[in-house]
Structures are given as C-alpha cells and as structure tokens.
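Notes for the one structure printed next.
One protein chain is absent from this view; the other protein chains keep their places.
On to chain A.
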Amino acid sequence: MNFHAIATIYKTEMARTWRTLFQSVVSPVISTSLYFVVFGSAIGSRIDEVGGVSYGAFIVPGLIMLTLMTQGISNASFAIYFPKFIGTIYELLSAPISYVEIVISYVGAAATKSAMLGLIILATASLFVDLEIAHPFMMLLFLVLTSVTFSLFGFIIGIWADNFEKLQLVPLLIVTPLTFLGGTFYAIDMLPPLWQKITLFNPVVYLVSGFRWSFYGVADVSVGLSLVMITVFLAACMALVAWIFRTGYRLKS
C-alpha cells in the first residue's frame, strides 16, 4: 500500500473543502435548513403527525439522506472529473499507486465530506425540531454506508462524464427526483395503493426508510431489506469501478 499517496490525495481533497468552505459546507447546510424552516415549521404545523412523529421531525432523516447522496455524488464526481478535464490526471496515472488506492483516497475524501455535512445538518436540525435517535449505531451505519456508496457512484459518474452537462445530468435528473419521490416528505402508506407498489422500485425508498427507522423506530419497509439494498448498490458500484480500472475506460487509451 502506498499510504503516503493515499494520505496526500485525501488531505488535498479535504483542503479543497476548507478552501471552498462556503460553497462546499455552508451552502448545502443553509439550503437544507430552509426545508426544516419551511416544511417543518410553517407547513408542518398544519400537518398531523406522521406515524407518531411530528412532521418537522419526520422529514429530517430524508433530508439528511438527500444531502448525503447529492453531496457524495457531486464531490466525488467533480474530484475525479476535474483532473481529467484540466489534464493533471497524467500525474495520477503515472504515480506508483494502485486503482484501489486511488478509489480509497478520492471516495474516502468525498464520503468524509458528505458524512460530515450530514452530521452538521443533523445538528442544525436539532435547533429547529425535537429529534430523538432510537438507534444511534444504526443511524451512523446508514450514514456512512450511504456516503460511501454514493461517493463511489459519483466517482463513476466523474470518470464516465466527458463534459460538464453529463456531470450534472445524473444527480439532477435521477437522484434528486428519486429522493423527492422516495418518501422524504411522506410515509409510503399515505400514497394511493398503486403508487405504494410502484414506489418500491425506487431504491431511495429503502435508504430513507431505514435511516428514518434508526431515528424513530418506524419504517416503511423492513430495516433488513434496507441494509440489503444499500449493500447491493455498494457492491454494484464496486464492481463497476473494478471494471473501469481493469479496462482503463475513459482513463487510458
């Protein structure tokens, strides 16, 4: 293992976060907090409790998930797309560093960032709504697994993308809609029966459900299924990354 290289990339990537503090930390925290204020306080006061939880508290886990996913994807995809775009990727490819090490350092940094953001948003949310965390360990497990999985997914997008549009495409057109339709703002049993079935094809449903369970002990689908789903997605991303590096896809001619 080239630990110096892993540490070097990781630290450089984290330093980029601090250097762009406003864009990478402050702005997602503020925009997510707006949801608590608008949906939680203003609208939530007119909505009944959902599954015994106040509406303001109900939406917090889903919103944190949204942050973990979108931030993981955008951080990791940008981190690997940028050197490809400006050409500095040559250095990475010529360094005595294995593909596994490249993934660990870039995905590790992106996942750290999104997990950190998730925790900051959790802390911010607790200022606005009464939160309880029934299963703290499971909460952290979901948080970390989701951050890692979606950072890995973002890494793949960053390698696949050959222009800036493509970089934005997947998060904007797929991830955000799936999250909004994934039970962040409602419980599945509030939907008409047909939609209750259809929505089960949305993988985000399982993440939000499991994560919310770790807070309030209530879930739309079983927690075991949630864990299986995220593990499957993680494994799929890992397999894809392995294939990318084995073939040099979009990295080496």
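Going forward, a contact is a pair of C-beta atoms (placed from the backbone, for glycine too) under 8 Å apart; a residue touches a chain by one contact, two chains touch by 3 or more; residues count from 1.
In this section, contacts and distances are computed from a predicted model.
UniProt records the chain missing from this view under the protein name "Multidrug ABC transporter ATP-binding protein", selected from "Multidrug ABC transporter ATP-binding protein", "Soluble hydrogenase, alpha or beta chain", "tRNA N6-adenosine threonylcarbamoyltransferase" or "Xanthine dehydrogenase family protein subunit M".
Only one of the listed residues, A:14, A:37 or A:95, touches the absent chain: A:95. Among A:12, A:45, A:163 or A:196, the one in contact with the hidden chain is A:12.
Touch with the hidden chain on the side of chain A covers residues 2, 4-5, 7-9, 12, 19, 83, 86-88, 90-98, 248, 252-253.
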